[in-house]
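The complex is shown incomplete by one protein chain, all other protein chains being positioned as in the whole.
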Amino acid sequence: MSTLWTYARSNIERTALIVAALVILMALFGGLLAPFDPLKIDFRSKILPPSPEHWLGTDGSGRDVLSRLLVGAQMTLASTAVVLVVVATFGCAVGIFSALVGGAVDNMLMRLADVWLGFPPLILALGFAAALGASLEAAIWALIFSWWPNYARLTRMVTVDILSRKFIASADALGVGTGAKIFRYILPNAFDVLIVQVTLDISAIMLAISGLSFIGVGAQIPLPEWGAMIADGRSYVANGWWIVLAPGLMIFLTAFSFNIIGDMLRRELDPTSRRR
Amino acid sequence: MTVPLLELRDVTIALRGSNRRMVTGVGLSVSVGEVFGVVGESGSGKTLLTRTVFGLQDDTYLAGGTVSFAGRTLPLDGYMKAARKLLGGEVGFVPQDPYSSLNPTMRVGEQITEALYLAKRMPMNGTATRQAAIDVLGEVGIPEPELAFRQFPDQFSGGMRQRIVFAIALAQDPKLLIADEPTTALDAITQRRVIELMLDRCRTRGMAVILISHNLELLRQSVDRLAVLYGGQLHNIAETAAIGHHTIHPYTEALFDCIPSKGKTLEDIRAIRGEPAGAGFGLKGCAFASRCRYAEPICVESDLPLNSAAQNGFTACLLGRGAPQ
Partner (left out) sequence: MTYAIQRIAFSILSLFILLLTTFLLSHVMAGDPAIVAAGPNAGAAKIEALRQQMGLNDPIFIQFFIYCGSILRGDLGTSWFTQQPIAQDLLRELPPSLELVLLAMLINLAVSMPLGLITARYAHSKFDDMVRLVVMAGAGLPVFWIAILLQQIVAGNWGLLPIAGRLSFANRSFSGPTGFYLFDSLLAGNVSVFFDALAHLLLPAIALSLLFTAVGVRITRTSMINEFRKDYVTLARAKGAGEARVMFRHVFPNGATPALTVFGMQFGWMLGATVLVEEIFGRPGIGRYAIKAVTQSDIHAVVAVVLIIGVVFLVANLLVDILVYALSPRKQRAG
């Protein structure tokens, strides 16, 4: 964490780090801080504008928007984290395997990844949701299914590069086993590149999950997932702007911050990016 | 004495942003029609110097000194712009790598007619322009110039490409041609041929040439005088004829000793010990002192002398070695 702070070169990057840290804290402890029950419907207090009691107002069913945002942070961020962890692990395994085996298998796997990479993930996810039934889990599976080739390609590229370097040749000469090679040389070297990609992908995955929830194939409507909250608030946008504005701003600020951090990490960690 | 074509006095070049001085206090002059060499190891600042002087380097600027071209001194304010104005008319430039110095998506002919248009305002699609372009392609020894006119750069070998690049510069009839390591990417025989052809065409037109290279042997056979750069410092300006015959500057001598040639035994060929200093050494002490076999304490303690008068036969050696006899 403190290393991240030293990477920051401008106030914008420092702000992004603070926002990201706050959002992560929100996801971890948001439920404890929520002043109201995020699901409790109370039509007597519906569409109340922001006030000292309801800081961000209430939605069309009288639920407290701030409480929903705090609880929803966990749904949106945890889903994103699950997708990224699975995708990075699986993609990484495929990539390393492909590079180590080489030849026709490598060629075929990478062709497959190329084909896969192309299809619009949102649409693939839609098909998945239709087949599995609409739920947050289905949306997560769908994104995992469509996102792994990114990491397979990336890891393969890094691995091939590492395998071509001199220290691998000397490791070979010393009879270092494949497992040791993966854990001692390939993974540590690939880590920087992967961490940059993961950070940059956070916003894309988050946007995809909330988008799927928005169109009704992810988290279902009473749930306080941020995308679903926007879908829920749509009909009140004319007289209850805060209902749509608040979750959208949260998505935007989180995605924006992680984009800035990803950009910063790339500058600091990726040797191929030019520095001055 | 006639006015030199190009004169640098105490020219200092620094990086934008950090203001680190990469080249310090260089003075030299090139006269009309002269073939002048600049020699130095990689990192000596030779490329940086010429590219900055002619406004082709984005990340550096002229931090001090004066540059005059044909008697006119270029202003320090807005230097880059003023220097760029000299290009494409007064000064031609041949970059290092022939494989990347031609625009891959533009036909060879168009790249030459564009040069003619920019230098002489000849209409790009005119028949006279086309003929002039074909003529110059023939002049640099491209077989079937009319066919070449219609072809793309990737249809030529490295040597042929460098000839085309040279043809582009030649078409503009500049007074001064700068060739920055023009043949490093080519094999030895092609190298010799391209250089000889280039110098021959320039001499017949009375063009001055600045030939930049790390290869002293190549320069010794082609230029009249040369400037020796090391660590961003100007160390020596020598007549090439004198090299290897008289006492010369220690670094020039060290460079000469690396060249294998007829009449030298294996013991005569000596590598320079140690690693070369990068550019940006400054003026405090001689950058070469740590590798010089004559070095004495004074060499690291005193400031290096400058060639402020842009004289011929200058030596920066603090021990006075290499002074003209």
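Some points to look at:
The first chain written gets the first letter, and so on, giving A and B; residue counts start at 1 in each chain.
Here is the rule we use: a residue touches a chain if its C-beta (ideal position, glycine included) is under 8 Å from a C-beta of that chain, and two chains touch if they have at least 3 such contacts.
Since we're looking at a predicted model, the values are computed, not measured.
Residue B:101 is the one among B:60, B:101, B:191 or B:240 that touches the chain not shown. Among the residues B:92, B:159 or B:322, only B:92 touches the chain that is left out of the figure.
In the complete complex, the residue from A:47, A:122, A:182 or A:195 that touches the missing chain is A:122. Only one of the listed residues, A:40, A:184 or A:234, touches the absent chain: A:234.
Residues 12, 111-112, 114-116, 118-124, 126-132, 134, 203-204, 207, 210-211, 214-217, 227, 230-231, 234, 237-238, 241, 244-245, 247-248, 251-260, 263, 276 of chain A touch the missing chain (whole complex, contact as defined above).
Residue-level contact of chain B with the missing chain is found at 51, 54-56, 84, 87-89, 91-93, 95-97, 100-106, 114-115, 118-119, 151-155, 165, 168-169, 172.
Definition applied: only the chains that are shown with their structure count from here on.
The geometric centre of chain A is 53 Å away from that of chain B, both derived from CA atoms.
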